[in-house]
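All protein chains but one are shown at their positions in the complex.
All chains are identified by letter, namely A and B, in their written order; residue positions are counted from 1 within each chain.
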Amino acid sequence: MLILQLTINGILVGGLYTCIALGFSIMWGVMNLINLAHGTFIMFGAYIAFLLFTIGGVDPFLAIPAAAAVMFAVGYLLQRGVINLVIRASVFLTLILTFGFDMLLVNVLLVLFSADTRSVTPAYSGVGIHYGGVVVPYVRIGVFVVAITLTYLLHVFLTRTKLGNAIRATSFDREAAEMVGVDVARIFPMTFGIGAAMAGAAGALVAITYSISPVLGGAFTMKAFVVVVLGGLGSVPGAVLGGLTLGIVEHLSTLVVPPRYQEGIGFIVLLIVLLLRPSGFLGKPFYAEVKA
Amino acid sequence: MTRLPIPEVVVAVAGVGLLLAPFMLGNYWIRVLTTMFMFAALASATNIMAGYTGYPAFGNVVFFGLGAYATGLAMTKLRAPFWLGVVLAAVVCCLYAVVIGFPVLRLRGHYFAIATLGMNEATRALVENVAFTGGGMGLSLPVQRGEVDALNRHFYFVMLGLVAAAVGATYCVTRTRLGYGCLAIRFDEDAAGSCGVPTTRFKVLAWTLSAVLTGMAGAAYANWVGYIEPRAVFDMNIAVKMFVMMLLGGAATVFGPLLGACLVELVGLMAWSQILNYHSAALGVIVIAVVIFVPGGLMSLRRGLSIRLLLDNVRASRL
Partner (left out) sequence: MPAPRKVLEGHNVGKTFGGAVALTSLDFHLVHGEVLGLIGPNGAGKTTLINIVSGYLRASSGTVTLRDRVISSLPAHEIARAGIARTFQTVRPFMGMTVEENVLVGAFFGAARRTDDRHPRQRVDDALAFLSLTSRRDDPVNALTIADRKRVELARALAMEPQVLLLDELMAGLNASEIDQTIALVRDINRLGVSLIIVEHVMEAVVGLCQRIIVLHHGQKIADGPARMVLDDGRVIDAYLGSRYRDRVRGLEGKP
């Protein structure tokens, strides 16, 4: 019974992990940009949901479009204005750049909201399904459903729309995409914007699930890493697999190790995957050979 | 490959000045300089792996933490003297780098960077959750005997010695086969292999050297500060500072990291007092500006600074 509860918890949180990882994955896959500020983008989305909830009484699920829209604008402008300038620079320059942004953004959040943790607790928070000793809060199910829906929508967008396919083409081979007429200079800000929007939406979901604080972004960035590496870069189905796997492994591991090691479990999984199969479940092997 | 960019006389005078400084300055400035030297040593160590060999060991701060804890544990549990603690720190870091190096160094670029990040986080989580190390509560080192001024001077010289060792090691590396091999690895690892460079061995060597220097800095830090906890010594902010200082000063140059450390620390000092709340933001803005306008670091400005140069840098990296 405990195993069932843990597995269900793992799957539900796995959906959220997938959603968290998506924006990160497309930024990395398309633009070869590892966005260390991703977790803080998520926090921004969370705080947008928090503000709308505390000031306007808006249900956090309904805050998702707002969070996504705001973060899309932020991401688009950021890319257009600043990141575009260094897109061809080396690995650690872009890593350092996004870390610099992270520091800046965290500072902004700290000034606005202070480091105190906040929560978003809608009226229906405590209620859930009770069945045979297993408890599944409605909120968690809601978060899972929304997360999977967003994932599906992104997948449809990437595979069925013209812009989406242009983005995928750029992720496979930038030069080839340019040669068939894709305007890469426009694709990058769009991709960054979409990635930030996904982060914003995931942030609203995070606000429902966890207590939030400006400094928690880093943990989510790490989770996104693990999911992307597990599932394979540039693959939405891979992100789903990766997210669910991480969620389940994290929860089932509490059977054998104390819960406080949960955070460490993620890193161990990351290291094992990196060493054994850097391309992940469904990723493309050549991404593992990125020139510095 | 590397000539001293400034005349020997200036270096000699500066050297003497550095040696006399702690006897002439107040404790505040001695501490400022000590911190600067520590970071200069860290940035130099990072430079050996990331700058010269081209492997962005973003999580290299793990060795700082390992060094701090190795010394801390040696001095508390084994009642070892300080110098033995430092030696132990060096040994632990050396082993860690060699054992983990062989598998992790098969990765390149982003993947290597992430793996080192994961290493740091995993090691921190481990140290935090093991009672032996004091866990999340941290570890207090034995109190240093002696009066304040003498102690301050003592650590000043320790850190000065460290930065001299780090810069010296870098200089020696650039003059030897190891230096050429590492640069070859950085510019084209496969071509390097086909020229006869034993790539795996050199990468592990470079990383071990980097790790040992970083670890010794961690050991000195632990002793200086007297109390360490996982979040403080396995801190990504330190990791970023190391990288930023290296980049700002100039990666793959002998004196670049030293310059970068001095600059960042001095700016940080001024910022700290003026804009307390925006300390992180200020550092963030500096980072962004450096990456965009001066990716080659200050050493690349040796031939002159101009608006033209800054704009060229931007143009070179943009889409």
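We take it that contacts are C-beta pairs under 8 Å (C-beta built on N, C-alpha and C of every residue); 3 or more make two chains touch, one makes a residue touch a chain.
Values in this document were obtained by computation on a predicted structure and should not be read as measured data.
Participant: I'd like to know which visible chains would be in contact with the absent chain if the whole complex were considered.
Facilitator: B
Participant: If I consider the whole complex, including the chain that's not displayed, which of B:H110, B:R124, B:R153 or B:R186 touches that chain?
Facilitator: B:R186
Participant: Which is it among B:P103, B:P198 or B:G226 that touches the chain not included here?
Facilitator: B:P198
Participant: Can you list, in ascending order, the subunit B residues touching the missing chain?
Facilitator: 1, 177, 180-181, 183-184, 186-188, 190-200
Keep this in mind: only the chains that are shown with their structure count from here on.
Participant: Nearest whole angstrom, what separates the Cα centre of subunit A from the Cα centre of subunit B?
Facilitator: Each chain reduced to its C-alpha mean, subunit A and subunit B end up 31 Å apart.
Participant: Show which residues of subunit A lie in contact with subunit B when the two form their complex.
Facilitator: Interface residues on subunit A, with respect to subunit B: 28, 32, 34, 82, 84-97, 99-104, 106-108, 110-111, 184-185, 188, 218, 222, 225, 229, 258, 260-261, 263-264, 267-268, 270-271, 274-275, 278, 288-292.
Participant: Once bound in the complex, which stretches of subunit B touch subunit A?
Facilitator: For this pair, the touching residues of subunit B are 50, 54-56, 58, 103-104, 106-111, 113-115, 117-119, 121-122, 125-126, 129, 186, 236, 240, 243-244, 247, 277-281, 283-288, 291-292, 295, 314, 316-319.
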